[in-house]
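Complex shown without one protein chain; remaining protein chains in place.
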Amino acid sequence: MANTTLQKLEKLDRRWVFLAMAIAVAAPLFFKLGLAPKTTPPVKAFYDYIEQLPPGSRVLCSFDYDPGSKAELNPMCVSVLRHIMLKGHKPVILTLWSTAPALIERNINEVCRDEFGKQYGVDYVYLGLKEGREAVMVAMGKSIRSTFPTDFYGTPLDNLPLMNGVENYSSFALLINVSAGYPGTKEYVQYVTSRFAIPMLSGSSAVSVPEYSAYFQSGQLRGLLTGITGAAEYEALIGKPGLAITAMDGQTMGHFVIIFFILFGNLIFFINRRSKGRA
Amino acid sequence: MKREIPILITLVFGVFMIVQFFIPHPAVNDIANRLQNWAIIVISFSYVLGSANILRINGELVYRRAPGWPYKLVLVIAFFTMATPGLILGIAEGSWTNDRLFTFTYVPLASTMYASLAFYIASAAFRAFRVRTWQASVLAITALIVMLGRIPVSHFIWQDLPGIVDWIMGVPNAVAQRGILIGAALGAIATGLKVILGIERSYLGRE
Amino acid sequence: MEFFWISIAGLCTVAILSFLYSDNPLYKVAEHFFVGIAAGYVVCAEFYNVFLPNLWRPLTSGSDYWLIIPLILGIALFTRFSDELGWISRWPMSVIIGTYSGLAVIGFASGDMVLQVQASLIPVFEPATISTFSSEPSVLNFLQIFRNPLFTLGLICVLFYFFFSVEHKGGLRHIATTGTTLLMIGFGAGYGYTVMTRIALLFDRFYFLFVEWLKIAA
Partner (left out) sequence: MLLKSASFALIVVALTACAFAQNDSAIVVLGQGAAPTQVLVVDPPNDGGEKLDVSWTPTAQPGFDILKYEVLAAEAAEGPFKVLAEGDHKMTSSVITSGNGLRLEHDHPYYVKVVAIDSTSLAVPDSTNPDSVVVRFEKRLRRSESAVAGPFVPRAAWFNMNRLNILLLVLAFYFAVMFMVRRAKAGANIQFRRIAGIDAIDEAIGRATELGKPVMYVPGTQNIENIQTIASIQLLTSVAAKAANYDIPIIVPLNRAFMVTVAEEAVKQGFLNAGRPDAYMRDNIRYLSDEQFAFTSGTTGIMMREKTAAHFFLGAFYAESLILSETGFVAGAIQIAGTANTHQLPFFVVACDYTLIGEEYFATSALVTRDVEMMGTLKATDYMKAFIIACLLASLVLEMLGVQFLRSWFQVI
């Protein structure tokens, strides 16, 4: 009897699994837990690097994600911009993902223009999208002006005071890449940091964190925001809680559900295998 | 003519991309930079080609009244709903395409597509994640520790857990990733060189 | 008006999620609409961000007539649609392939091969880790002792797994096995972190559905 139930469970319609997942992740929206993560070394290194830059430093930001990875990386993009603004640094922002320009423009307007009241062209610049992936990264090492003749709004770079004197990577104190995949942090490490002397920080989708950990360990990355948890730690560090911290409750529940499913699935598997063996 | 010129073009572009790394002299670097900027433009065209191809294929299906053509028609209509006002009025903030169409259709559609992966990962965890070998058990144990250690309640479970996960990520994981990176790099370098030198030409197809 | 558009977004979300129950026309409409919108958006994005600033303006203003070459190459890509002229599209294809192959050789050589090897050229053992552990015994300090040995000897084991000239027999099998174990730890970490990403994306959709759209949760 018990065995047949377990055998049925092994072939359970996956829609029940879907439902369990949905309930677990959605429940914290109705019953708040208010969890906040503790800072981990890669996130602390990310935060510290921006903190120690002299105020007014020019920072090159490449935000490479799309609506599909927005949930994880938009909080990072917003927090990075906030932190840069809080420290009085001057971001020059671009993207290599063709569906990113609108998402990033909204963040820039919300943070730089509305929240901090900074002046476009003087305190921050949005270069927009350039297609070409690695080719763009290397081309910017020679001349940002020939790669980006105008900014996102069609203004020639010469008319933007912040771009005055900007030639290539050497005009920047730091490169920050928020990356959902290809092209992103791996390519910036391969084609930019090992070619042009510019320190780099990365905010990465958690999927790529294990791989980028090797770059962080070797010093090719000076700091690493590790997925949504890293984004939440970073929000806590800069003192501006946002969506990433809100997400921590659902995150916790979701992890528990997956852990449960792995253990439970294997338990059934082994019990069934043993009973089959006896039979 | 049909094979030699493409191989020559690959050689020229490939060689300049390599030598510009070693030769800083502007005589070489300026040409390499120009070639790069050309490549950026051609790549951009290739994306438009991709879109045009989607349109062509689906338009044809609608024209032929192929099975499921009404859906293809939805696709074609969606294309023009985005592209027409987008090309005329622009896609910056403040435009209809961006503030309405992109924000309220593209963004939720794309993010939900990716979000549904959470369900598949759950179902895969339950139905496909089987610890049948010792390799899989090492993988499973690490995965469980990492998942537990990366949630805000981890230090309640065991105070050292977050630190252990930091160590796993920073040491054994980094070592494994490094090994893979080095191995993959060698493969990539070999293939890259062979493509440039015209030894590897399967990308050209068969004549 | 705002609620109307948010409801459209809500409908899109529900339409895609409905696929989890079973494939249905609503999902198919949403999916095709999505592909069409995406294709349309890419055309606009390329037009405003690359075609106009990098090609059209410099060309028409006369600042760089050489750009006629990538223009022709770009247009030549479209010969792919023709059976007789399709071979012309290999020229621009070769531009793309040549560029990426050349860049890849250097990128992988400097970024992944040389610098990653360099980071493991460290002493095999750090005596200070022992003294730290003996003065302050803890699990974490114990683990730190293995840091340098893993980065040097451990890396050799992983590389040996990818060494195809020697059969993994006898004592060598243990080296390869250690390599595989380390690889599996890496993949386990990968699994855990991917779970993190996926759940983050899902939570965001629920946040949208219940908080921003239906406003039934706070």
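Read from first to last, the chains carry the letters A, B and C; within each, the first residue is number 1.
Quick note on the criterion: a contact is a pair of C-beta atoms (placed from the backbone, for glycine too) under 8 Å apart; a residue touches a chain by one contact, two chains touch by 3 or more.
None of the values given here were measured: they were computed from a predicted structure.
Trainee: Using the touch definition from the header, name the shown chains in contact with the chain that isn't displayed.
Mentor: A, B, C
Trainee: Of B:I57, B:I88 or B:I157, which residue touches the hidden chain?
Mentor: Answer from the full complex: B:I57 touches the omitted chain.
Trainee: Just to verify: which one of B:L35, B:V62, B:I121 or B:L161 makes contact with the chain not shown?
Mentor: Checking each option in B:L35, B:V62, B:I121 or B:L161, the one touching the absent chain turns out to be B:I121.
Trainee: Can you list where subunit C touches the absent chain?
Mentor: 19, 23, 31-32, 34-35, 38-39, 80, 86, 93, 96-97, 100-101, 104-106, 109-110, 113-115, 117-118, 120-125, 152-153, 155-156, 159-160, 162-168, 183-184, 186-188, 190-191, 194
Trainee: Which subunit B residues touch the hidden chain?
Mentor: With respect to the unshown chain, the touching residues of subunit B are 21-27, 29, 46, 49-51, 53-54, 57, 113-114, 117, 120-121, 123-124, 127-130, 135-136, 139, 143, 177, 180-184, 186-195, 199-200, 202-203, 205-206.
Trainee: Provide the residue numbers of subunit A that touch the chain removed from this figure.
Mentor: 14, 51-52, 54-56, 68, 88, 164-167, 170-171, 181-182, 194-197, 207-208, 210-211
The criterion applied here is as follows: only the chains that are shown with their structure count from here on.
Trainee: Are the chains arranged, by touching, as a line, ring, star, complete graph, or other?
Mentor: Its topology is that of a complete graph.
Trainee: Per-chain Cα mean versus the mean over all protein Cα atoms: which chain has them closest together?
Mentor: That would be C.
Trainee: Would you kindly tell me how far, in whole Å, the mean C-alpha position of subunit C lies from that of subunit B?
Mentor: Their C-alpha centroids are separated by 6 Å.
Trainee: Quick one: subunit A and subunit B, Cα centre-to-centre, how many Å?
Mentor: That pair's centroid distance is 15 Å.
Trainee: Roughly how far is subunit A from subunit C, going centre to centre by Cα mean, in whole Å?
Mentor: Chain centres of subunit A and subunit C, defined by C-alpha means, are spaced 12 Å apart.
Trainee: Among the residues of subunit C, pick out those that touch two or more other chains and give their numbers.
Mentor: In subunit C, the residues touching two or more other chains are 20, 38, 41-42, 45-46, 48, 50, 54, 99, 103-104, 106, 108, 110, 112, 116, 119, 186, 189, 193-196, 199, 201-202, 204-205.
Trainee: Which subunit B residues sit where two or more other chains touch them?
Mentor: Residues 17, 21, 36-37, 39-40, 43-44, 47, 91, 102-103, 106-107, 109-111, 113-115, 118-119, 121, 140, 143-144, 147, 150, 169, 173-174, 177-178, 181 of subunit B touch two or more partner chains.
Trainee: Across the complex, what residues on subunit A touch subunit B?
Mentor: Within the complex, subunit A touches subunit B at residues 10, 12, 14, 17-18, 20-22, 25, 35-38, 40-41, 66-71, 98-99, 101-103, 105-106, 109, 130-133, 135-136, 138-139, 142-143, 146-147, 152-153, 195, 209-211, 213-214, 216-218, 226, 229, 232, 248, 251-252, 254-259, 261-266, 269.
Trainee: Show which residues of subunit C lie in contact with subunit A when the two form their complex.
Mentor: Listed in rising order, the residues of subunit C that touch subunit A are 20-21, 38, 41-42, 45-46, 48-50, 52-54, 57-58, 99-100, 103-104, 106-108, 110-112, 114-116, 118-119, 186, 189-190, 193-197, 199-207, 210-211, 217-218.
Trainee: Quick check on the complex: what are the subunit B residues that touch subunit C?
Mentor: 2-3, 5-7, 9-18, 21, 34-56, 58, 68, 71-72, 74-83, 86-87, 90-91, 97, 100-119, 121, 135-136, 138-147, 150, 160, 163-164, 167-169, 171-186, 188-189, 191-193, 195-196, 203-204
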